[in-house]
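Take a look at the structure set out below.
For this view, one protein chain was removed and the others were kept in their places.
And now, chain A:
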């Protein structure tokens, strides 16, 4: 555990970058520091590996003051990933990744073998090993940066806006990759970003900092969205926090109906039996083809060329309520299509049913929060279960 204890960083010109900040960063979780520029998030991160020395206060790593450890030994026990990766352009990819093992005296063969292993782990083609950084895309370079930080298997990983400089599609890929890696490796990750969506997606716990380096709120993402501490946090979260909060509710409990689902060769009796104005037509395998008007479908064989598009379906249990609501809102009929992992229709659900599920989820989450507050006397802590929830229900 990293314990930041009323740490202040004041520069000689009087600027206060971090103001009496206290945080407890739990092991094996992702703690995100988020806030506008000038909120001291990067300074805070850099105080953990002593790239910046605090003016006041102490930082404890597993109970020991980090000031008492030799600075190089401290840094070597923490992986460090920065924006634009900061790769060594004169070294090949494999040698970049092998940097820390080589510093620790592992020997060339062993270091390279470890580097090759890490390339695979972060999803880099082994053909890139002998390339130089300029030959890689921004996203690939950032993967190399992560691999380099993990090379000596440090328990702590410090990441300073690592994905800020890549385009949104690549960023999403890197974020998913980080969550997957974290499930495998269970590092203590401190992650700095200015992007609240990134913070909510990645964080087990999120520390929102405000200008002048003061802590505004320190809570798991779901709690941040449901109960922002003040106007600053609420503004920082943005206008659609209600919608985003749905990312944390599973769609598993949605009541699906198969009433309006018919196959393309369904007979008239089956069509007449359904009570909805639209029918979802599937092929013989059960994959969705599109929506048909009931009146038209009843008139004769379904013309699969003239169906309304069914939109992107969701997978109950895997996708969140947010994804289900999105499907329903985008669907021309107002009904969301649910499919199983192989893409076969398992049912459809209306906007009204989803709205009902949202109300139920809110009620349950309030009851849960009240129960936990009653048990511990304080808002619930980040724990492994929360992490697991999030991995399952990707926003």
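By definition in this document, a residue touches a chain if its C-beta (ideal position, glycine included) is under 8 Å from a C-beta of that chain, and two chains touch if they have at least 3 such contacts; residues count from 1.
One rule holds in what follows: contacts and distances are computed from a predicted model.
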Which of "Xanthine dehydrogenase family protein subunit M", "Cytochrome oxidase maturation protein cbb3-type", "Na+/proline symporter" or "ABC transporter permease" matches, in UniProt, the chain that is not displayed: "ABC transporter permease"
Touching residue (missing chain; options A:2, A:23 or A:74): A:74
Residue among A:26, A:57 or A:86 touching the omitted chain: A:86
Residue numbers in chain A that touch the chain omitted from display: 49, 51, 71-76, 79-80, 82-92, 99-100, 103, 132-135, 145, 148-149, 158
